[in-house]
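Only a single protein chain was left out; the remaining protein chains are all shown in position.
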Amino acid sequence: MNFLTAENIGKNFGGVAALSDISLTVDRGEIVGIIGPNGSGKTTLINNLSGLYTPSTGRFVFNDEDITGLPAHQITAKGISRTFQNLRVFPNISILHNILIGRHCRIDVSLWNVYFRIWHTRKIESEARKKAMQILELANLADRCQDLAKNLPYGEQRLLEICRAIVSDPELLLLDEPCAGMNPVEMDALADFIRVLQKKGITVIVIEHNMRFIMQVAQRLIVLESGRKFCEGTPAEIQKNKAVQDIYLGDEEEHAC
Amino acid sequence: MTTKNSATAETLPVTGPHSHYPRLQTLYAPGVTRQAAIYGLLLIGLLLIPRVINNAYYLGIVNYIVLYSILCLGLNLILGYTGLLSLGHAAFYGLGGYTTAILMTRYGWGFLPCLLLSGMIALVFGILLGIPTRKVRGDYFCLLTIAFGEIFRLVAQAWIDFTNGAMGIVGIPIPRLLGWTIRTEVDFYYLGLGLLVFTVFTLILLIHSKFGRAFIAIREDELAASVMGINTAVYKIVVFAIGCFYAGLAGSYLAVYQTTVTPSNFRIEESCLMIIMVIVGGMGSLLAPIAGVLIMTIATEFFRGIAEYRMLIIGGIMVAVLLFRPQGIFGTSAFKD
Partner (left out) sequence: MFFDVLLVGIMVGAIYTLVTIGYSMVYSILKLMNFAHGDVYIFGTFVCYSLLSTYHLNPIFAILVATVMGGMLAALVEVVAYRRLRSGQHRMISMITALGAAYVIQNANELSWGNQVLPFPTIVEAEAWHLFGLTIPVTQIITLSVAVGIIVLFTLFLKFHSYGKAILCVSEDIPTASLMGIPINRTISIVYFIGGLLGVIGGILYSTSYNAVSLAMGFRGTIIAFTAAIIGGIGSLSGALVGGMILGICENFVGVYISSAYRDPITFLFLIVILLIKPTGIMGSVEQSKV
């Protein structure tokens, strides 16, 4: 059974092709990195996979099921969670509540249960809380679980967002530039955390610009450029690949002017 | 990297600036019996109010406070928790009122089935109004609610055969509930209190469940909410339906309390008044709107002498509150600066 396959994914925005003909596979248990210069379509690809956009062409197959075009909430329920490039925790509610919202799709409580089966609901809710606290302990945030999310330091807010994504027991986790704004110490802690997640059986796809980070975390890299897959390989192979360096250099030159 | 600590679900330590939720979270966590005891004491106090207030006029004011509390609690669900600005809440109030009025005067229905049906009809129309939220973005949705409210009023005025037009429906009979005849201010107080208790209880159940959290998530960041597995389109319809259900109940109560319903009971000014009450009391906090109702009602009574300036002052209060303390008195800090 294939874990995740993308077949000829293309996405147009009013005539501009943000993605063209992207095909890739991800095996269960891998940590895959997606890299590429600015504007190469990394986030767009993730947005299409997680259901925020619908691909114009091509399809995604997850666990042998075609999930192309499904809305975001259904894709999350099927086991694919994500974080955001520009950090979207819920700032004005507590850490615990952030995590509980992340657990939403696994809390099997209907409106009927809420009103007419109060004890049943109570049992399920306290299970959800236990699960939430477990995740928070893993991230060393449990003792501050009542604090408002916006009062956390930036690095811990990013960690919170990842915790919120994994509390729903996803099989696949998509991290969109999780290191942005972090210092090296936080980055190393994050790398360790991702490896812990891998041991727990979660497959991870990471988009990152920070080369030092992605090289130490990813087992395999996929390089995008201008909306197309440029190449893929192990970190060692990619590091030695001159063509990859060139596409980044070209990006730098443009920006230098 | 991981260091185990002693925090578990049973003992949630409280440190640092925290949200308003810790108190109310306890419904599904330990501590609920203590919360329930507090509410129980409060309820006993409320049951004794008619003993304390003998004056029928003042008890009438209390009845209006109870009535508007039901309306504002429902509106707070839509506005404060989910972040949807509905300026048509009075229309659902009206739907409930007219349903009860017509069924009782023209078809001789009993009060209890009218009460339930009023709520249901308001709920159904709430669903209808909630459906466009998927397509119509936040600001524009507000206009839709204004349009809905105005069309309701205009139809109520124009459809004379059905609603008796601007004269309204008069002579709504005295309600009986399971053998209890509701005639005096005291009787209506207990009826209103019963509806209020029902409203508060069902709201507590809802808010503390995953649905309540989902509504808050939708208010804070709808996109992120959808990625959490929340079907935002459906949830917005659900919250609208439920909030409007309470408005329908309130309308039914108004019909038997006032024994008349007219279109002028349900103008957009009423919707605005409810919004003001919710704002002043505090958005997004369960019981906070009741504080708003209390304050605005007392202010209205207080300023009755200078009645013409009353609305001006009230409007001014609203703007001042929004500028300097948008979260109201007890509202959630999400609306703070």
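A and B are the chain letters, set down in written order, and residue numbers restart from 1 in every chain.
Operating definition for what follows: a contact is a pair of C-beta atoms (placed from the backbone, for glycine too) under 8 Å apart; a residue touches a chain by one contact, two chains touch by 3 or more.
Small disclaimer: the values here were computed from a predicted structure and weren't measured.
If you put the hidden chain back, the residue from B:40, B:113 or B:138 that touches it is B:138. The hidden chain makes contact, of the residues B:158, B:174, B:234 or B:298, with B:158.
For chain B, the residues touching the chain absent from view are 79, 83, 85, 87, 132, 135-144, 146-148, 150-151, 154-155, 158, 223, 272, 275-276, 279, 308-309, 311-312, 314-316, 318-319, 322-323, 326, 334-335, 337.
The working rule: only the chains that are shown with their structure count from here on.
Those residues of chain B that touch chain A in the shared complex are 1-5, 7-9, 12-19, 21-22, 27-29, 202, 205-206, 208-211, 213-214, 216-217, 220-221, 223-232, 238, 332-334.
Considering their complex, residues 50-52, 71-73, 76-77, 81-82, 84, 88-94, 96-97, 100-105, 107, 109, 111, 114-115, 118, 121-122, 125-126, 128-130, 132-133, 136-140, 142-148, 151, 164, 168, 189, 192-193, 196 of chain A touch chain B.
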